[in-house]
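Quick one: structure below, then a few questions.
Shown here: the complex without one of its protein chains, the others still in place.
The chains carry the letters A and B, assigned in the order they are written, with residues numbered from 1 in each.
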Amino acid sequence: MVESRLTRVLLQLGTGLTLAFIYLPLLVIGLYAFNRNVTQKWPIEQYSLKWFSVAWENEAVRDALKLSVLAALGATAIALVLGTLASLAVARYSFFGREVITFAVILPIALPGIVTGLALQATIVDILGPLGFSFGLSTIIVGHATFCVVVVYNNVIARQRRLLGSLEEASADLGADTWQTFRYVTFPQLRTALLAGGLLSFALSFDEVVVTIFTSGSEETLPIWIFATLSRPAQLPIVNVVALFVIVASVIPVYFAQRLAGGAGLRRRPAPLLQARP
Amino acid sequence: MRAGGGGRLSAFLFRRPRLRLWLLLGLPLAWLVVVYLGSLVVLLFAAFWDTDSFTGQVIHTFTLENFQEIGETPVYRDVASRTIQMAAMVTVADVVLAFPIAYYMARVASPRTRNLLVIAVLMPLWANYLVKAYSWRTILSEGGIVNWTLDPLGLGFDGFSTAGLWLTFTYLWLPFMILPIYAGLERIPDSLLEASADLGGRSLATFRKVILPLAFPAVVAGSIFTFCLTLGDYIAPGLITSEQFVGTVIYNIRGQALPTAAAFAFVPIVVVIAYLLVARRLRAFESL
Partner (left out) sequence: MNGRKHLALRIGFGGLMVALAIVAASCGGGDDEAGQEGTAAPAAWQIEGLGTTLDEIKQLAREEGQVSVVQWAGYAQLTEEFQAATGCQVNTKDGGSSDDMISLIQTGEYDGVSASGNASVRLMGTGEVSPINSDLIPNYADVQEGIKNQSYNSREDQPYGVPHGRGPNYLMFRTDAVPEDTDTWGVIWEPDQLEKYNGKISIYDDSIFIADAAVWLKATQPELGIENPYQLNQEQFDAAVELLKMQAPYVGEYWPGDVAKQIQSYTNADSVVGTTWPYQYVQLTAADPPAPVKAIKPKEGTTGWSDTWMIHSNAANPNCMYLWMDHMISPEAQAAVAEGFGEAPVNLKACSVTTNPNHCDEYHADDESWWQDVYYWTTPTEDCGDTDDSTTCVTQEDWKAAWTEIRG
């Protein structure tokens, strides 16, 4: 190793500071959830659990939670199908415009959310509207699926880069048809990557607000409920509780995605961000 | 046996790789093109339409006035340049904060610590964006933790300012920068660094001449997020400051002047696409 002792100490220091920076705000919001007072002032004078039951009894919160889960499930299902198909195509074939696919898959998360949101809203109102569609769960899912595709795609394609094409050839040589090869050879190798991509996609959808504001109509997902309630001072304590819940709820799938992506006995060099495990 | 129809279909497909390709690509492509690009085109078309001055509703007559308005009114240029500056500053801050921890994870920490750190960085990445922004709003407010800390020192910090927003953005996108840099650094073979040392390269020289160039694509990959996400955000600016940014302007005028909003949306779209094209040339996509 080339790092001098001093460098290592400095690196450790930098790491510690950055970690503190990352976790401080999460900690603060977690603490405020136990704040007895309605006003958000530091330091917290009195701690209490009372807002937890208030939040749980809030019907709007429960409805929003239900909608968020449904939307995340729907978006994840679509993203799994589309992301897997696209990654299979890109990993196995070279064709004109292959590069463009990577580009197109990334675009929905790279382009400003407000542009995506506004565009989808315009389409829903002016094109789907006359056809009888209206805002609701389905439009939320469509919006979410569009940018969830990239997480599934990236996870699956990274796994495929490490797969041995020879296994599939062997399967074909042994008389398996395309479907059987996929079912018994390809899919088992991709399973954990799919699961990881699916979990991340769930987390991404569960948290999304920037685009959802434009696609949800009068329905409220949990993040939208939080956004709307931020301007209602009397309800901020409930927001704090919900915020804490949302943090915990989105962190759990990520934790499992981690374990899965690293599993399957495949030790690999790290890559990427949009995969569960760099 | 599934041989019958399935087998024939399978054999049929086997002989036609093009068809298989299109079967795989068809659905995702259709989705992205129809749902996503289609919507974008609808929006961009709107930039060429007119509005009714009383109701604010769109009138379908072709006009270039919206672009003219964007080009000629100084406020749009000011807002665009302010936003791009903010995005650049956030990117720089994130690189500075991300490099030490990424380097530590990739090259110093034991495998066990490394695994823990990866999880520690990843988990907040996926924690709710809105909750994080809201948390900063409480932290930065006059009665919040920042001013509580500074108060005994006789200092004050106007958190609901451009500086406060910069801090918030830097925080929000930081994990997006750490992870690609970490991945990029870890890919550098130890042997390369040893060779550099053997050839007499001092730590600093090795860092500058070997590590930085190799890590650069990863930095660019991270910057796609820090830069692009800052460029189009409208929620964090609204929560933290009163200053106008591209996202907030589009959000605010969309109701009454959708064509102008659509025309203004060209600014972030063009900047982001240009940024992505450059990033691809710099081989940053492989580090995503």
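We adopt the following convention: a contact is a pair of C-beta atoms (placed from the backbone, for glycine too) under 8 Å apart; a residue touches a chain by one contact, two chains touch by 3 or more.
Not measured: the values here are computed from a predicted model.
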Contact set of the excluded chain (shown chains only): A, B
Among B:78, B:151 or B:190, the residue in touch with the chain that has been omitted: B:78
Listed residues B:162, B:203 or B:252, member touching the removed chain: B:252
Residue ranges of chain B at the interface with the undisplayed chain: 38, 42, 45-46, 49-60, 65, 69, 73-76, 78-79, 141-143, 158, 160, 238, 242, 244, 249, 252-260
Hidden partner chain, residues of chain A it touches: 39-40, 121-123, 125-127, 129-130, 134-135, 217-218, 228, 230-234, 236
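Everything that follows uses one rule, which is that only the chains that are shown with their structure count from here on.
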Rounded Å distance, chain A centre to chain B centre (Cα mean): 15
Chain B-facing residues of chain A, complex: 1-4, 7-8, 10-15, 18-19, 21-26, 28-29, 32, 39-43, 78, 81-83, 85-86, 88-89, 93, 95, 99, 101-108, 110-116, 118-120, 122-123, 126-127, 142, 145-146, 149, 154, 172, 177-180, 200, 203-204, 207, 209-210, 223, 226-227, 230, 239, 243, 246-247, 250-251, 253-255, 258, 262, 269-274, 277-278
Residues of chain B that touch chain A when the two form their complex: 2-3, 6-7, 9-11, 13-14, 17, 20-21, 24-25, 27-29, 31-33, 35-40, 42-43, 46, 97-101, 103-105, 107-108, 115, 117-132, 134-136, 138-139, 141, 143-145, 148, 171, 174-176, 178-180, 182-183, 186-187, 190, 193-194, 196-197, 203, 206, 221-222, 224-225, 228-229, 231-235, 239, 246-247, 250-251, 254, 258, 261-262, 265, 268-269, 272, 276, 280, 285-288
